[in-house]
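Reading through the structure tokens given below for one structure.
Only one protein chain is missing from this complex, and each of the others stays in its spot.
The chains carry the letters A, B and C, assigned in the order they are written, with residues numbered from 1 in each.
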Amino acid sequence: MGTAHFVYPGAVHTRLHHSLGATHLMGQALTILRKKGVAITDEECVAAQQAILLHDIGHGPFSHALEHTIATGVTHEEISHKIMERLNDLYDGKLETAISIFDNKYPKDFLHQLVSSQLDMDRMDYLNRDSFYSGVSEGVIGYDRILQMLTVSGGGVVVEEKGIHSVEKFIVARRLMYWQVYLHKTVLGTEQLIINILLRAKQLAQQGKELFATPAFRFFLYEQISAADFSSDRKILDLFCLLDDADISASIKVWALHEDEVLSTLCNMILDRNLYKVKLSTQPLEEEYEQLKNKALASGKIKEEDFPFYLFSGSTSNSTYNKDDDRINILMKSGELVNISNVDNALITPSLTVPVRKYYICYSRHLLN
Amino acid sequence: MGTAHFVYPGAVHTRLHHSLGATHLMGQALTILRKKGVAITDEECVAAQQAILLHDIGHGPFSHALEHTIATGVTHEEISHKIMERLNDLYDGKLETAISIFDNKYPKDFLHQLVSSQLDMDRMDYLNRDSFYSGVSEGVIGYDRILQMLTVSGGGVVVEEKGIHSVEKFIVARRLMYWQVYLHKTVLGTEQLIINILLRAKQLAQQGKELFATPAFRFFLYEQISAADFSSDRKILDLFCLLDDADISASIKVWALHEDEVLSTLCNMILDRNLYKVKLSTQPLEEEYEQLKNKALASGKIKEEDFPFYLFSGSTSNSTYNKDDDRINILMKSGELVNISNVDNALITPSLTVPVRKYYICYSRHLLN
Amino acid sequence: MGTAHFVYPGAVHTRLHHSLGATHLMGQALTILRKKGVAITDEECVAAQQAILLHDIGHGPFSHALEHTIATGVTHEEISHKIMERLNDLYDGKLETAISIFDNKYPKDFLHQLVSSQLDMDRMDYLNRDSFYSGVSEGVIGYDRILQMLTVSGGGVVVEEKGIHSVEKFIVARRLMYWQVYLHKTVLGTEQLIINILLRAKQLAQQGKELFATPAFRFFLYEQISAADFSSDRKILDLFCLLDDADISASIKVWALHEDEVLSTLCNMILDRNLYKVKLSTQPLEEEYEQLKNKALASGKIKEEDFPFYLFSGSTSNSTYNKDDDRINILMKSGELVNISNVDNALITPSLTVPVRKYYICYSRHLLN
Partner (left out) sequence: MGTAHFVYPGAVHTRLHHSLGATHLMGQALTILRKKGVAITDEECVAAQQAILLHDIGHGPFSHALEHTIATGVTHEEISHKIMERLNDLYDGKLETAISIFDNKYPKDFLHQLVSSQLDMDRMDYLNRDSFYSGVSEGVIGYDRILQMLTVSGGGVVVEEKGIHSVEKFIVARRLMYWQVYLHKTVLGTEQLIINILLRAKQLAQQGKELFATPAFRFFLYEQISAADFSSDRKILDLFCLLDDADISASIKVWALHEDEVLSTLCNMILDRNLYKVKLSTQPLEEEYEQLKNKALASGKIKEEDFPFYLFSGSTSNSTYNKDDDRINILMKSGELVNISNVDNALITPSLTVPVRKYYICYSRHLLN
């Protein structure tokens, strides 16, 4: 959950827990589908569980926060894929099918959908787990009931009609977790703070300034690594795999004493929990941004070029249900397949398919004092 | 939960649990409102807790199922009111304010709303309690967070803007519990079975037939009691208060051997868990009803006059959110009060305010064999 | 849990829940034993589950409280046995093996031990269930871990050495539940009150006095039924099976208005929750008993012959671990079998095998006012 423990201190569960949980749910889902007569071989069972076990293995430190900061233009899915390839070599091709499922190239589409889709085992696990550890009880979903209602029709994973209320509840829980936890304004602000620390450190590294870091972290600070580099140089993936939160945390504590004022200020902000102040709104906040900017510039405290580290705006959006991308099909008793947003009397109406955009401003408190 | 334990065997919690729970939540809600500066006297605190503690005391055996069968045209609220009056006499007027709050005659409207409204302590307690004991985890609501978000504005209970997702979740949980638990087809069918047993017993009593019953239950079987009788004859309320599920259960076991075939058949159906078969549909089921009726009549097994006890149809409806009756007002950060169905980007759109009607047929399995 | 809900209002779970739970645990235990190589046929699996499902079916109303009051000298195990025989006839001998296991006549002793012994599935279920519903969290046992540690050695169920702390914890939890819940002084007093109501009603019935009761309950009130009668007259078991708590509750409400003062007083005591005052001590309470008796007799309020219904003493005992009867064998890593009370450094020392006796006085509060 990245930086969510800054708001919900209990949320210290790890990616290992989540991966094991999702693998467990995959096992249950496959058993249920087989009992309903869906043809799944033993080998496919193992492969689908390998695929979900490893689906997040490409995540770097602090999860999504640093996804595009440590290395540019490489998604965690691409890195997961590369690590799976490496493991596949190591284990004489035993992950061939798992990789094919992960990449959505395996003929039985529904196996990939169990790994990655609106109703995948990933979401089934993390919504309940994050709800449990954060104490936001409203994120609880009836994952066991949804699993029982899954079936395969037209080659894809669908939900039996009598599971419709459970799916509605799942979508609503996800909506709630987004606005209340994942996009909580303090969570968002802390994430931005960590990103800015990394960006500043990279700026300094480019200028040849000395920065404390573990050798692996140093490599990604001082080199500009792109997706192409990962492919051409085997060593880069090795180094990436050595990184975890400890590399970043240990450096931040050291950088708090760095001579660069911006870097040390940002690092002290996180160590002292003196986080950005965040304003969130459904309307653009340009006017307030300008006012704050002028006020801060007038105060003369901050050099103009350092400005973006102390005051910035942005926006984030989330749709409750995207009827094209998310497409959850319900298998009606009549045998018909219907997108849940088209089912009569459903909660998930077309109006919910429009994404909601929220605008934010973040600024350092010392800017205005 | 009436007959819900026929489907969810764990659902054996009692009205006492619920009343104590709702009283506990009322105490919490009042403390929160006072902290926010809402003027509530100590006397009003006690009275609001008395009112919620006693709000359901007028329920007869098997809850809603027999509400209009044991006595005609008297609601459980009216009986609660009468019992509260009786207690008020007994305790020298100490429930005066509680009764006034219960009857919605007390000047501070919001106190009545905490006892009875869309966001009352009754629902806050029963949704979570029923969810817990039935094992339908999806009914869980974040009651503690909703309580924290309550405030009073314009004289009424409203919810602060940042509580909006919790309220959405609450409405969705209620919707789910309705369709999945309270109106579950087996629950509905069992309820109808108990009602029919009582109706048949009353028919026989009117014809002067002898029926085993406790004296109190006998009174309500052989006399036709209306709301007016409760007022004119003090003794009737005394007798009503003696009734509980045990009176009905003990009689049903004896009636299973009664010479009247309809009565004994219905009683044996419930004792042997040979319940009505129930069909539920969003479309009227007239055609199927006619087919079943003709088939059954043709078989000659059943006398035409006994028919309605073995095959009948009906309908039930529930709206996710009734924007007039349910009216949940959100206090926006701007200070404006907005009905939740009119809030931008809310889940509770006007389309959800139309009630959903479901049609059902119930019939005894032996009818067609 | 008989009358425990008078102290722990949540304790309203039913014998059905317990029987299903114990059957579920039996299934798990058998699976675990089979995985360890213990020879158990499919037929034995079904039979052991039937035996545990039905092990308590002979319990009459209010559980242990009325065990020897409704019928004299018949244990609930004997009645369970008789009902199982009846079901065996009905299902063409399909319960033959189950009955043999239940009666401890089946060659594989360990199957009976899973149904009835210190570590049986009965205790595994009820300790956790009663702990959960009463809210006495300290009764929680690690049943899943104990099940994992079970094995068969020397023909009997034993526990692997590494499960020893879990078994200690189980014995301590049982000890705690006994003194804190099952033998809680108010629970004990309420049980005695119900017994006395039944005893008084039977006295009156013997004298030919009229008493309201369902036909089945009337039979056991007016006739003196012994174990022999159950065997000679098939009808008696039929009548016994018709009884449940509702028969007793419905009668108690009617008897509260009976002309016999003792009966009506006792019934009103339970309806008004004006229970016996109970004193519990590790020392005999004869002196206090005599003082109370003299004081009450002097007051002249009560006829001497009615006395035992209003003031009486008794004792109850429970041993934490009875090393002969309870015998829990631990399979040491060395292969040796050792009674847990003889294991080095174990918590369960021989001193704990001496039963603790507690003495009590119960008396009606009105006796002394």
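The criterion applied here is as follows: a contact is a pair of C-beta atoms (placed from the backbone, for glycine too) under 8 Å apart; a residue touches a chain by one contact, two chains touch by 3 or more.
Bear in mind that the values here come from a model prediction, so they are computed numbers and not experimental data.
*Asks:* I'd like the shown chains that the missing chain touches, ordered by label.
*Replies:* Those shown chains that the absent chain touches are A, C.
*Asks:* Among C:His64, C:Arg175, C:Lys277 or C:Arg327, which residue is in touch with the absent chain?
*Replies:* For the chain that is not drawn, the touching residue is C:Arg175.
*Asks:* Looking at the full complex, which residue from A:Lys36, A:Arg234 or A:Lys253 touches the chain that isn't shown here?
*Replies:* Hidden-chain contact among the options goes to A:Lys253.
*Asks:* Hey, which of A:Pro107, A:Pro215 or A:Gly335 is the one touching the hidden chain?
*Replies:* Residue touching the chain left out of view: A:Pro215.
*Asks:* Any idea which of C:Ser100, C:Thr151, C:Asn274 or C:Thr349 touches the chain not displayed?
*Replies:* Of the candidates C:Ser100, C:Thr151, C:Asn274 or C:Thr349, C:Thr349 is in touch with the missing chain.
*Asks:* Given the contact definition stated above, which residue among A:Glu161, A:Asp245 or A:Asp306 touches the chain not shown here?
*Replies:* A:Asp245
*Asks:* What residue numbers in chain C mark contact with the hidden partner chain?
*Replies:* Interface with the chain not displayed, on the chain C side: 136-138, 140-142, 145, 165-166, 168-169, 172-173, 175-176, 179-180, 282, 320, 344-345, 347, 349, 351-352, 356.
*Asks:* Give me the chain A residues in contact with the hidden chain, please.
*Replies:* 9-10, 12-14, 16-17, 20, 212, 214-216, 242, 244-247, 249-250, 253-254
Operating definition for what follows: only the chains that are shown with their structure count from here on.
*Asks:* How is the touch graph of the chains shaped: line, ring, star, complete or other?
*Replies:* Shape = line; chains linked end to end, path left open.
*Asks:* Please identify the chain with the largest separation between its CA centroid and the CA centroid of chain A.
*Replies:* C
*Asks:* Would you mind pulling out the distance in Å between where the CA atoms of chain A average out and where those of chain B do?
*Replies:* Averaging C-alpha atoms per chain gives centres 43 Å apart.
*Asks:* Could you put a whole-Å number on the gap between the CA centroids of chain B and chain C?
*Replies:* One centre to the other, that is 35 Å.
*Asks:* Give me the residue numbers in chain C that touch at least two other chains, ranges are fine.
*Replies:* There are none in chain C.
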